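Every protein chain but one is kept in place in this view of the complex.
The letters A and B name the chains in turn, as written, and every chain counts its residues from 1.
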Amino acid sequence: MNYVDAVVLLAILQYLAFGLLVGRARGRYGIKAPAVTGSEPFERAYRVQMNTLELLVALIPGLYVAARYWPAPYVAAVGAIYLVGRVLYWRAYVTAPARRELGFRLSIGPVFVLALASLVPALMGKGTV
Amino acid sequence: MNYVDAVVLLAILQYLAFGLLVGRARGRYGIKAPAVTGSEPFERAYRVQMNTLELLVALIPGLYVAARYWPAPYVAAVGAIYLVGRVLYWRAYVTAPARRELGFRLSIGPVFVLALASLVPALMGKGTV
Partner (left out) sequence: MNYVDAVVLLAILQYLAFGLLVGRARGRYGIKAPAVTGSEPFERAYRVQMNTLELLVALIPGLYVAARYWPAPYVAAVGAIYLVGRVLYWRAYVTAPARRELGFRLSIGPVFVLALASLVPALMGKGTV
């Protein structure tokens, strides 16, 4: 198994699924493009997708850079925490946005960890893997 | 020709061009930063850029991961469909947002195809190229 590729692909598919939920909410709550406001449930679904986009853009390069300096299974495990965190975030946000904190921390935490864990070895020019 | 790199660069330049159109619309319709609403034509240009951003973040890693498992010309061909789909999407959105469906499908479809086509070989640990 190519651990990092697998986690990246699952993160992409999870993100696309959140996007499909936005499309469905657009239909269900009658939000006509280009509007992105006007219905609280629609806005929640949209914010889940946007917040996931905000993290994904940093997560994916973070995973691949980290995999140059650390063993792939460890890097993929950090990415797996992100995947679980996003599920918790989504579940919380659509029911009670104020309770999204745990899922948010479990998904932004791995992004920070990946970037910080690679910074020193990258600055020192050491690839340990 | 490095097919995948070429498609990635064209996708980036296309996306930056959509961004320039948003900047131009900001001036033309008098939408002062930080506002992103207040003019339907501006909002349409902005949504084209945002929707392209939403796909690009998944398309680019999808292309590179797929290129590890499938021949580069095939992967690039899927990316080329995305590029055409985005042009159709943009043309439709700025004139009649309700008709953006075909362009949307032709551009999100390739993103799904790339991620799904790589998932099984990544999970099985096989790089065929």
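Everything below uses one rule, namely that a residue touches a chain if its C-beta (ideal position, glycine included) is under 8 Å from a C-beta of that chain, and two chains touch if they have at least 3 such contacts.
Note that this is a predicted model, so its numbers are computed, not measured.
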On chain A, the omitted chain is touched by residues 37, 40, 43-44, 46-47, 53-54, 57-58, 61-62, 65, 68, 93, 97-98, 100, 108, 111-112, 115-116, 118-119, 122-125, 127
Where chain B meets the chain that is not shown, the residues are 1-2, 5-6, 8-10, 12-13, 15-16, 19, 32-37, 49, 53, 56-57, 60
